[in-house]
Structures are given as structure tokens and as C-alpha cells.
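Chains shown are a subset, placed as in the full complex.
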């Protein structure tokens, strides 16, 4: 169905996207339910505008248990004055707000994974209604889009900023300029194999300059990882010509995840003993972890080995692993 | 009620504590419930014995979401041969086994916090029955006791080994010898203010040499933290004259937590922005974290400050903090 | 997809809609699930017929926590004899029967809000299957349709009967005649802004004369509100020429809810202190409620003000309010 035939979004904004100055408000999404017949989901939003210029759409909490983005964006929303900038910044620190308040990857309302829900539906689930609003209202307003991710409660990542390899090489080049400006310790070129339903894809198909991050994980943030996010977002705004001042340059190391051999999955659940830490070098067939069956002592653990040379870029976080979980990711 | 009047423990062991060699078995605790009328909790246990000598009782999983201990003990149970030792080693890698299999601090059956359940009761909850079995069967067999802890899913600690300041100074001195032998990067002298119900207290009141650890947290383990645990337990067995060979010495830094000013609590829930990382130095009145109200952007965060000079020894782990949570612990 | 291509409804009725006399039976909807492989939902239904004449379709429990309708209809089904009437009355006192038995607004099976599920689907959720049966079987049998609502557990309303402003003015006029006959203390002309998925719309688009009510709320009924419902339904049947005898006239006051300024929403959750009761007059900018943050004493409450002159027609019911809840509705 073509988009112009869709019914209007049920979401209404309490902010005016065209007004000058700083506005803190809400995206109000009516949500009738057993414990509130006429209730709503109220997604916090800040719009800061100063004259003409490009628009940056900055989002965190696409997954509700990833914290560097929300920290950087609640901070930015509170401290960025219109005088320091030109153009417009739209900040949604907790895109999947129900998931964010619950501290979960997906929405507790409908189990919706926001990053698999695009383009969304105005008459769908709560998660799909939010996606639809970004698809049809917010993304069209933007020139550049920065969407913060981390590993969440069940994964841990080396901190990196990333963009996708795209058919439009100019669009791709502009994105990688922003990745470089972000200045994370690591940077990555990603080739998404299954991009269906992603916010990334929605933005890129509209021709927006889109960048994203993975900045740690485990359902926490550290002073270090939050600092990378706070510095990164300001650098991106500077590189985009919105925030005044020069990019604070820093050294980054480029990573690549060439194919499916990067990933090791557990065929058996159990207690995981990590043998390599994030950033450590591994060679093909090195043991990266052991998985102990927990039902008895004395049983042989299962060995998880690297399938290629590289360094450990991501790992399963919780101390227990389930059958089918990704245990380790090696990047080159 | 004096212990000799208690009914016998309902727990039966499938291992013989007096037999020579390696035995892997279970502590079987009958547990009748809706989904198994004649079911049991089966707690894995290993006993390794070689002739006469002291007995070490080694435990992990006192809290079910702390992983360095279980990793070191599943490993030790699988690899320690009787020929390498003299005396007896009793290994229970997951003391609160129902909590360990659920990945939770407390038991999913009765919400029992094992370390507040001593001396337990033979006719109490499942957690109290396990505590009673340690109190009346296992602790009396032991000379030295090592109980592994970490921060679990909601706290993160600098890795340290610790013992208590005790009225019996000889008992205390022997414990600190083992702490030193353990060889964690940090070591701590603890003065327990409220020791009621603790396994530590139960062991110490019987005159056992008792040491414990905090080796990280967040509900995960790293190669580094698991390595500290694996090396530490073998060092302790060597220092106790059970395992052959010399202690692998390493440098440790001593910490102290003098009083209640070490702890900072959150009076408000929200999104926590850490401003100091574990091991960082802080001075009195330094900001250690900010807590953002998550209901709206633009609101002022609450400042959490250090109440004394020192270094950050522990911190709240999840990205969201609840009213009343301990946010930071400063040690000197 | 046009309706004639839909597969038949899986629901079967144990009553014969064409038979004379009183029949009490069920709409049986097969519902296979974990606790009953070959189970069914059994929706009680009564059909009373006496010769030729118009058909009234009377429904309660569209939302499962609204009680005036079910009380009036269980009473009517038990006491209405065919001799007292001409034509046919079809009574479904608990349309969303799973929600009604659970005492919840939406279905506990699928969280379906019946009044947003039309036209339904024969191969959809349980709620959608019920909607489809009304859409394709029951509504086509009806000439007039009365659907009872109240505020449910989370809202409280002044008792009123209502009909919609419609493009077909004759259809509209006939509906307002029935509203007048119903004889509630208040009556309302409604202009539905977002009518997608409503039972009301489904009925009106088939040209049926449709009226509805809001008769109180809070998840209870009183002798007074149940009395309004019982008297109202008999008056409607009299006005429609089905029940013999004259309408018992009573005075009603007409209300109007002109636009979105009628509604006040909470941007913050907390303890609500109502300052105005239902039916009280308010002027623009009058305080209608305060919301106290519950985390601490001494903090300033948030003020909720009327946005227009009028009287309080509906209010949030529970003592605690959630962010995004509708707090008050002012009518003129």
C-alpha cells in the first residue's frame, strides 16, 4: 500500500518543529488498555532550532536497554542552547520509550523490536505506531540521522561508530565522514545482510546521511563509554555544520566483519567461561570460551573456537548462555 | 532451640565424604511442588580426598548471579586429581543451586537470600534447608572455607579477596594469610556491621578460617576476572597445604571501608550517568554520577557526590537506578 | 478483500434466530489452547421473538469492566416474555465475554479492544472472530442497535446516552429519538474523530439506528446507575415499537464535547487530588486536580487546569495517575 493512502498517525507532538529556540515536550501516542482506558505513551522529545540550516535527528533507546545514547542525549537536550548552533536538532533520547522505561530490548507492551518494525503502521502495535511516526514525520524532516546503540543486557561490544556500505557512494562517503568525526576508539564499515525492517534502512532509502554506534553493553554504561557518546554527538553536529566549533579529533581503528564466520553460536546452554576479552587478538581455532553443563560437576565443557583470525569485537554478556546464543564475534 | 534437638536434614548426599579419590555427585533435597509431587533439588558436589590432611570447603553461587566462583570451581572439580593434593577438598560450585540455574541473586523458589539464611532450618524453605545442611553437615567437616562472591547483576566491584576483623586474632591472622595467598589485585579487611544470618558468620563462629571475594559483577565474568578466581583458589589450597606446590605470588593493594560514609544511595530513580569508573580516585564532594529523571527532557539531573576521599570500589550496575539503590561505594 | 470472499465464521450459535419464543443459548467459538486442545469460548445469548416486527440488537460488555449494560441485559433476558413484545430482541450481555469474565477492558486472551476490532476477521484473534460474527451475522439481522458502555475501571462518567452526528440526517434523527427515549440524566451528541474499528461505525455504515451510553464507571455499578440502564433499555424498546407500552419520560440535559480542549492529560504520574467532582461547573483555568509526586514529601504538585468553561463530564478514576492518562473531560 503506498504511504499516501495510510491513515494519519495517531501520535501528536506537543512541540512545534518549526519554532525557534528550545522546546522540551512529548510525542503523545494514545494507548487504551486495561489499566488506563484513555491512556497514552508520552515519548520525551526536544527540538532546538536557530535559523536556517540542516536538521539532525538524534535518537537513543531504539533498544531499551542500551544506555550511552540516552545519557548523551538527555545531557545534550539539557545543555545545548540555540545560540551555539545553526539549523535544527531533534532529540529523542528514548525512541522505544516503553522499552526504555522497562529497561528491556523490546517493548513490554507488544514485544516489538523497534529496529525490525520499520516502516511501521499507523494502525499497528504501539511499536509499529512509533516506527510509522519516524517514517512519515520525523525522518523526512532530517538531513543527518545518528542512532545510538550498544550491546544491551546480553551483548558487549568494543566501542565503535559505524555506517553502511551503500549503493549511492556519495551518500556513503558523507556518512563515513560523520563516523570519522564521531571519533570512537573503533569505527566500522557494515554490510547489512538482512536489512528488512531496520530504521537504518528506512533512513538510507530516503537518502538521509545515517550513522549508528555500538558503544559497550551489558545493560550499563561507564564514565568512559558515556564520555565517548557525549563527545561523539557534539563532534557529529560540528562536522554537519550545526554546532559551532571544530571537531575534537581523536584516533580511531577501523574494523570489518566480512562474513558469517565472524560469529560463533552455542549449540548447548550452560555456564560460560570466557578465555578472551574484548579487543584481544585471536587466531583461527583459538579457544575463545568454554561452556560447562551446569547439571553436574566433572562433565566435560564444550569448546568454542574462533573461526578466523582477528580480534574479539563482541561477546555474549550474561554468565549463563542459552542454546543458540551468539557467544563471540571476531572482527578483522 | 539447641541444634541437637533439630530433626535431621532432609538432604541426602550421593557422595561419601570419607572415601578416597574423586567423587562427583549430588546433594539431593526432596522438594514436592505442583509440577513434581516427588521432585528434588539436585545440588552438584565434588569431593576429592587423598589421605589425611586439612579439609577445604569451596563454594560459589551463594548468590546465583555471580559467576567467577562457579567458573573456577567447575574447572577445579574437573581438573583436580587426588594425586596433586593431600587432605580433602569439598566443592559446591552453586550453593544456592535454584538461584544459580535461574541466574538470579535469590532463589526463584522462595526468594531466599542464602547469605541471610544461616543457620537455616531443616523444616524451613528450600534455601533454609540448604543453609541448615551447610551449618550442621558441611561446615563441621571443614578447616578452611572459601566462599566466592561478585557483584551480581546489579553491582560491579573492583576484584578483591577479603576476610573479617575477628575477636580471635589468631583465627583472623590465618584468614588474612589466605587472603594474601589468594593474590587478587585488591584485598580488603572487612568489619561486618550486621552479620546476622551470614554464611561467613556461621563459619567463623565455629572457628573455621573463612575468606571471601568480590571479583567483578554485572552478571557476567571476563577472562581476566575468571582467571583471578582460578588462580586464587589454587593459591589458597597451596597455602593451606592441601595442593602441592608454591603459591603464585602477585601484588595486591589493600582497601578499607571505614564507615557508612562509603556508601551513596539514590533518593530518586532515573537514568544514571556515571562520571567516575571503578578504581578511579575521588575526593570528598566530587560528583560521581548524575541521575536524570526519565519522564521528560530538559529537567535537572540529581547529583551524587562522594562523601569522603578514596577510590571507587563498587558501583550500581544497571543503566537505570531505582529509588533507594546504592549508587557508589568509596574505599580508602 | 470483499466480505463475500471471507471464509465462514468459526462461531456457531445454539439458538435459532428465526424461532418464536424465548431461547437462552450460546455463541460457541472454538478456541484451541494449552489448557484445552478442543476448547471453546461460550458467549451467552438470548433471542426473544414474537411475530413480525423490528429487531433490536442489545449489547453490553463490549468492554469487560463496564457493568450497567450487563446488569440491565441479564435482567432483561430473564424477565422479558414474548407476549409483552412484537418483533425480535437479540441480547448479548457480554459481547467480549473473555474480558467480561476477567473483569478487564480488553480480552485476557489477546488484549483485544472489541471496540477497535471491527470489522474483525474469521481467521484472526478471538476478539476479531467475535467482531466478525457481529459484522457478518448479527448486525445484518438488526434494525436498531443499543450498545452499553460505562467508564470501566479507570474512568468515571456522568450518566448519559448518546448518538453520533451522521451524514444521513434521517438515520441521525432516528437515533436521537431513541437517545431521548432512553431518558438518561444527560444526553450527548458525539462527533467521532477517529472512528476506525468501532462497532458504532460498523453498525452505522450498514444504515442501522445506533445508540450508545456512558453510565458511570470505576468498574462498579450503583443502584442508581443500574436503574438508569434498566429503565433506558425498556424505553428504547418501547420507542422502537417492540415492547408494548409508553416510554417513561424523564428530564435529560444535553451535553457537547466540541474539541480536543475538552481533555486534560497528565504529563507526570503521581497521586491525584481531585478538586472538582463530576457535574461540577468549571471555568477556563480553574484548577481541576493536583498531581503529587509520590517519591517524597514536600515537593510541589503539578496543577491540572480546565482549558474551557463547562462542567466536569468525566474523570480519571484510580487514585494514582500514570504519565499520559486523561485526567479530566469538560463538556459544555
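Just so it is clear, A, B and C label the chains in written order, and each chain counts residues from 1 on its own.
One rule holds for everything that comes next: a residue touches a chain if its C-beta (ideal position, glycine included) is under 8 Å from a C-beta of that chain, and two chains touch if they have at least 3 such contacts.
Only a predicted model underlies this, so the values are computations on that prediction, with no experimental measurement involved.
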| query | Of how many identical copies is the complete assembly built, when 3 are given in place? | reply | 6
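By definition in this document, only the chains that are shown with their structure count from here on.
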| request: Would you kindly state whether over half or under half of the residue numbers at the chain A/chain C interface are used by both copies, giving same or different? | output: different
| Angle of rotation relating chain B to chain C [CA atoms, steps of 5 degrees] | 180
| If you average the Cα atoms of chain A and of chain B to get two centres, how far apart are those centres in Å? | 35
| message | I'd like the Å distance between the centres of chain B and chain C, where a centre is the mean of that chain's Cα atoms. | response | 58
| said: Can you work out the whole-Å distance between the CA centroids of chain A and chain C? | reply: 43
| task | At least two other chains touched by the same residue of chain B: list those residues. | result | 295-296
| chain A to chain C touching residues, read off their complex | 7, 10, 26, 28, 31-42, 123
| query | Which positions of chain C touch chain A when the two form their complex? | reply | 63, 65, 104-106, 111, 113, 116, 151-155, 194, 196-197, 263, 265, 267, 318, 322-326
| said: Applying the document's contact rule, which stretches of chain C touch chain B when the two form their complex? | reply: 267-269, 295-296, 323
